[in-house]
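With one protein chain removed, the remaining protein chains of the complex are shown where they sit.
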Amino acid sequence: MHMTESEIRPITAAASTPVDDLEVLDEVFTVRDLNVYYADHRAVADVDLDVRERQITAFIGPSGCGKSTVLRCFNRMNDLIDIARVEGSVLYKGIDLYDPQVDPVAVRRRIGMVFQKPNPFPKSIYDNVAYGPRVGGMKGNLDDVVEQSLRSAGLWEEVKDRLGDSALGMSGGQQQRLCIARAIAVNPDVLLMDEPCSALDPIATGRIEELMKEIQSEYTIVIVTHNMQQAARVSDRTAFFTAELDEGTGQRRGKLVELDDTGTIFSNPADERTEAYVTGRFG
Amino acid sequence: MTATVPLRAEGVAPQATGPTLGARAVGGLLEPLIFIVIAMLVALAEYVVAGPIRDFPVSNFWLAFVLLALADAWTWPQSQTMMGTLTGQYIATTNGEAATPLVIAVRQLARFGVLYGVPVLALEFDLVWAVAIWLICGAIVWRTPGRRAPWDLVADTVPVTGIGAVGQVELPVLRSAADLQLDPRRTSQDAMAGRLMFLAGLVSVVISALIVWNIFREAWAFVAADEFSWGLLKGRGWFPRRGEFDVGTLLVGTLWVTGIAMLVAVPVGLGVAFYLSEYAPPRLRRFVKPLIETLASIPSVVIGFFAISFITPTVLSRLFDDIAFQSVLAAGVGVGVLTVPIIASISEDAMRAVPMELREASYGLGGRKVTTALRVVFPAALSGISAAIIVAISRAVGETMVVFIAAGLTGIFNTNPLDPGQTITGAMASLGAGTDEVAGSGIAFQSLYFLGAVLFTLTMLLNIVSDVIVRRFRQVY
Partner (left out) sequence: MALTEPTTSSRRGIDFEALKARRGADIPGQIFYGVILAGVAVAFFMVGAVVWDVIDKSWVIVSDRFWNFLTSASSSDPAKAGVVQGIRGSLLIAGIVFLSFPIGISAAIYLEEYAEDNWASRLIQVTVRNLAGVPSIVYGLLGLAVFVQSLRGITGGSSVLAGGITIAVLVLPIVVITSAEAVRAVPASLREGAYGLGATKWEVIRTQIVPAAMPGILTGTVLAIGRALGEAAPLLVIGAVGWYTTGNNDFLDQLQGAFTALPMNITYFARDVAEIWSPHAAASSLVLLLLVFFVNLVAIVARARISKKLGR
C-alpha cells in the first residue's frame, strides 16, 4: 500500500484550530472509529482522534473511561490480553497498525511505552538500558548507547559511577527515569506514557515533567494522566474522555468527548462535560 | 587480578577484564555433558548404520571430538562458541579482530585436546586425573594476563565480552504495512521456540501413553495366557513360581501396611500441621518447617534400613515380644514415618488458606484457641486435609523399598502384623529383582505387569478421588 505525498498530509480536525505559526505538523497517529472489546463488553466506543508529531498530547478524564485502553492500542499492547479485540483503524504514519502483515513486535520497537508503576528489570542499570538495543540485534559494546540514553533521561550524572548496581536499589523517581531511558535507548518515534507520575512524589513528578518538555523535540509523546494540572502544565493538545452508561447492558463505555489545544480545553471548552470536569465539578 | 591485553585497531573494544570466571566455569562444566551426549548420538548412529556396538570404541570418541570442535566454530554467530553464547563471550584475535571460524576451530580442537584428549589417551580416563587437569587449566586461566587459557595461547586468541558495537540496527523506511516487520531470524526463532515448547509438553502425554500401553498389554498377556485361569487368583498364597497368584494375600498385606502407616502418620502429621498453622510463633516456625522438609527428603531405602535397624529392635520388640525380624508392623511404621511430611505439608497449606477473618470472628465471639482450631479452622480446611490423607494413602500403597527391606515378603496369607507379609509392591519388586529381565518369558514374570496394572489403577483412582474432593468440597471464601 503505497501512500502518495498528498495522502500523508495531515487531516486537520474540524474542531481544532491550527497552531499559532501556521506550521502544519504531520499526523503521527490517525484514529478512526476505534472500538475496543473485552470479550463481549465494549470498553471503548467510536473514538476519532489524531496525534501530531513532536507534540505532547494528553489524555485526561475520570478513571475507567478507557484512556489507557486507547493508549495501549497505539503499540498493540492490547494484543497481550486474550479477550481483547480492536475494531476500527489506527494509522501510524499512514500505515494501519492492525494490518495482518504488521508484526506487533516491530511496532513496539518504534512506539515505546512507560508504565504507571516503574518496572525496572531485576538487573543492573546498564543492562536495563541496554536491554532494548540488545534484543533488537545490536551486539558488542553498548556503552555509548547507554550513556546517551541516560543523559537524555537526565539520569547520567546520578548513576554514572554505579552502572553495575541493581536497578532495584534506586528511588521511585529514579526508577521511572530509568524506564524512560530504557524506552529511549531503542530510538523510537513515539513515547507513550501511561500515568507515569502517579506513583511518584511531587518532586520526582516535576523532574519527569521537565524531562518530557526537554525531549519533546525528538519524540512524539502521548501521556495519560489523572492529574489535570499536569496535563495543563505539560501538553500541547488535550483529549478529554468520559464514561457513558450503556442503557442496554448497564455497562460503562469510554468515549472521547473533545480533543483540542490544551489552552482551549482548559479555558474555553466546547463541550459542557469537559467544562464540568476541568472546573472540578465532577470527576 | 586484572590485567589488560593490548589490543590494536578499533574493531575490538579494549577490555579491562574478560568475561567473569563464574560464567566461564559454568560453560566449562556444561561442555563435557554435551560432549557425552554427542558421543552417544554418534554411537547410536553407528549402531543404526553398522550393527550393535558392544564396546565404547575410541573411534566414536574422536569422531565426536572433532565434530564438536567443528560445530562449535561453524554454527554460532559473531565469532562465538556454543558456550560463548551462554556466557556472553566472544573470541577475538590479539590483532584486535573478530576470530574467523577457522581460528575458532583450531582453538576448540586445542581445547578439547587438552581437556578430553590428554586424559583419555595418556591416562585412560581416570576421573581423578581428568579433574586435576581441568583444575590446572582453570588455575592457568586465572593467572594469565587477559585470562587466556592454554588453547588461547595456541590459537593466539583472547576471549572478550564485546567486539565493538555492530551499530544501531537500521530501521527500514516505512512505506507500507509490510515494512513493519522484524528481522526474519528473530521471527523464525520465536516460532521454533513455540514449537519446541509444545513438543516438550507432549512428552508427558507420550510417557503416560507408553506406561498405560505397555503395562496393560503385558497384563493382558498374563490374563490371556494358557496357564492362566481366574481360579488362580484365589489361591492360598502368593507363590508366582508355583503358579499361585492369590491377589487377596497381597491386598491384605497392602491394607495392613497402609492402615498402620496412617495410624502413625495422621496424628503426627496433623499435629505438626496444627502447630505450624495455629500455634507456632514465627521464630519456632523457622525451625520446625525445615525439619519437616528434612524428613521429607530422607530416601525410602534409608527408612527401610531404619525400620529393621531401629524400629524393630528398639521400639517394637519392647512392645511385642514375639515380633519377627521382618514384619508387616515394622514396614507399616516405616511407611508411616515416610508419609508424615505429606500429611503435614498439605494439611498445613489447607489450614493456612483459611482466612484470618474466620478465626477473628471466632475469637470475637469468645472462642478459645482450641475451639477455633477444632470448630472453625478444621472444618474449613477439611477438604484439603482429606486430600492430604488420601494422597498419603496413595503414597503408602505405592511404597516399595520400605516393604522390600522390612516386611519379609513371604507369600503366605497372613493377617498378623507381627509376622512377615507381602504387599502388591513387595511382590512386584521380588518379581522384578529375582528374574532375568527377559519380558514375556512365562506367566510368573508376566504377573509382574498384572500387579502393575492393579497398582496403577488403584493409585489413579485414589488420586482422582482426592482431586474430586478438593474441587467439590473446597470452601471458597
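For reference, chains read A and B in written order, and residue numbers begin at 1 within each chain.
Convention: contacts are C-beta pairs under 8 Å (C-beta built on N, C-alpha and C of every residue); 3 or more make two chains touch, one makes a residue touch a chain.
Computed from a predicted model, the values in this text were never measured in an experiment.
J.: Just name the one of B:I207, B:L263, B:L365 or B:V468 that touches the chain not displayed here.
T.: Checking the options B:I207, B:L263, B:L365 or B:V468, the one contacting the hidden chain is B:I207.
J.: Please pick, from B:E218, B:D246 or B:D419, the residue that touches the omitted chain in the full complex.
T.: B:E218
J.: Write down which of A:V44, A:V90, A:V105 or A:V278 is the residue touching the left-out chain.
T.: A:V105
J.: Looking at B:M197, B:L263, B:A361 or B:V468, which residue reaches the missing chain?
T.: Candidates B:M197, B:L263, B:A361 or B:V468; residue touching the omitted chain: B:M197.
J.: Write down which of B:A92, B:A344, B:V376 or B:I469 is the residue touching the left-out chain.
T.: Of these options, the touching residue for the absent chain is B:A344.
J.: Which parts of subunit A are in contact with the chain that was left out?
T.: Contacting residues on subunit A, toward the hidden partner: 75, 77, 80, 82, 105-110, 112-113, 115, 117, 119-122, 131-132, 135-136, 166, 168, 179, 182-183, 186.
J.: Could you pull out which residues of subunit B are in touch with the chain that's been left out?
T.: These residues of subunit B touch the chain that is not shown: 33, 37, 40, 43-44, 47, 52-54, 56, 125, 127, 182, 186-187, 189-190, 193-194, 196-198, 200-205, 207-208, 210-211, 214-215, 218, 267-272, 274-275, 279, 288, 291-292, 294-295, 297-306, 308-310, 337, 340, 344, 368-371, 373-374, 391, 394-395, 397-401, 404-405, 425, 428-429, 432-433, 436-437, 439, 448-449, 452, 455-456, 459-460, 462-463, 467.
The definition used in the following text is that only the chains that are shown with their structure count from here on.
J.: Using the touch definition from the top, list the residues of subunit B that touch subunit A in their complex.
T.: These residues of subunit B touch subunit A: 13, 78, 90, 162-169, 171, 174-183, 186-187.
J.: Quick one: which bits of subunit A touch subunit B in the complex? Just the residue numbers, please.
T.: Residues of subunit A touching subunit B: 1-3, 93, 95-97, 99, 101-103, 105-107, 109-110, 133, 136-145, 187.
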